[in-house]
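Here is the structure we will look at.
The complex is shown incomplete by one protein chain, all other protein chains being positioned as in the whole.
Presenting subunit A:
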Amino acid sequence: MYPIVDHEVLAPRVHRLRVQAPVVAEKAKPGQFVILIIDEKGERVPFTISDWDRDAGTVDFVFIEVGKTTRQLAALQPGDELLSFIGPLGRPAEVDHYGHVVTVLSGYGIAATVPIIRALKEQGNTVTTIVQAPDRERLFGQKPLEELSDQLILALGTRGDGMMESTTVAVRKLLDAHPRKRIDRVVAMCSLCLMRVLSEMTRPLGIKTMVHLTPVMVDGTGMCGACRLSVGGTNRFACVHGPEFDGHEVDGWEVLMARRCTYADESILQQGFQCRGCSQW
């Protein structure tokens, strides 16, 4: 069993859990994920690791309450235990010295990208971070991003506060300044729609754009094939080949988006998600 040692509410319906799991903490790297099961009747659900402490043997992840399992998780308190907590799964995010890296984050990605940004900084990169949130109330996790990033741009859904209205406008401004103010790489952990749009925006400029994809998973160790997607014309499995992929090579966006709708009513993946046929465009 895996005890919860800390539970923090970061914003309405946004939670951070800290779990005692020394074996996972020991090998965790930026961009990897865990699969947990709450209890005997629970489902296997993936969450991207947002932090870890090897000495204390703890692993953190941030989630948003959207379905049955995440609501159940939100009710857990220190002292409660998880039945299963497997990880670190997937390949770590690629990190090297690139120059100027733009990261685009929303949802749990706001927290889960922090280890990647930290590693990018350790490699001497300049990092510009764009954070998208519906409004100021639902913004969280600003502080570590401010500390780590050379520039932090908040893209909130509401006007005012001198903030950008949408992420794509913020990204467009940065891209317009390229290559004068050169961008060497984009790393995105945000909504699927936004990652797709970003990949299309950077494609003509040839700026490598890494996207973090979390298709539906069941076992998470390369056995079930639920998380398959088409990348560069071949089938890849997000749990063992990803979850980070080159956004310009992903050629199954419609199917990926549609797949998330398969369990839209039951799954943890949708944040107030309503299928508006967006997968059709």
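Quick notes on this structure:
One rule holds for everything that comes next: contacts are C-beta pairs under 8 Å (C-beta built on N, C-alpha and C of every residue); 3 or more make two chains touch, one makes a residue touch a chain; residues count from 1.
Here, contacts and distances are computed from a predicted model.
Here one chain is missing from view; checked against "Sulfide dehydrogenase (Flavoprotein) subunit SudA", "Sugar ABC transporter permease", "Cytochrome P450" or "Phosphate-specific transport system accessory protein PhoU", UniProt names that protein "Sulfide dehydrogenase (Flavoprotein) subunit SudA".
Considering the whole complex, the residue from A:Arg44, A:Arg138, A:His178 or A:Lys208 that touches the absent chain is A:Arg44. Residue-wise, the contact with the chain that is not shown comes from A:Lys27, picked out of A:Lys27, A:Arg54, A:Lys181 or A:Arg203.
Interface with the hidden chain, as seen from subunit A, comprises residues 23-24, 26-27, 37, 41-44, 68-69, 83-89, 218-219, 221-226, 228-230, 235, 237, 240, 252, 254-255, 257-259, 261-263, 266-267, 277, 279-280.
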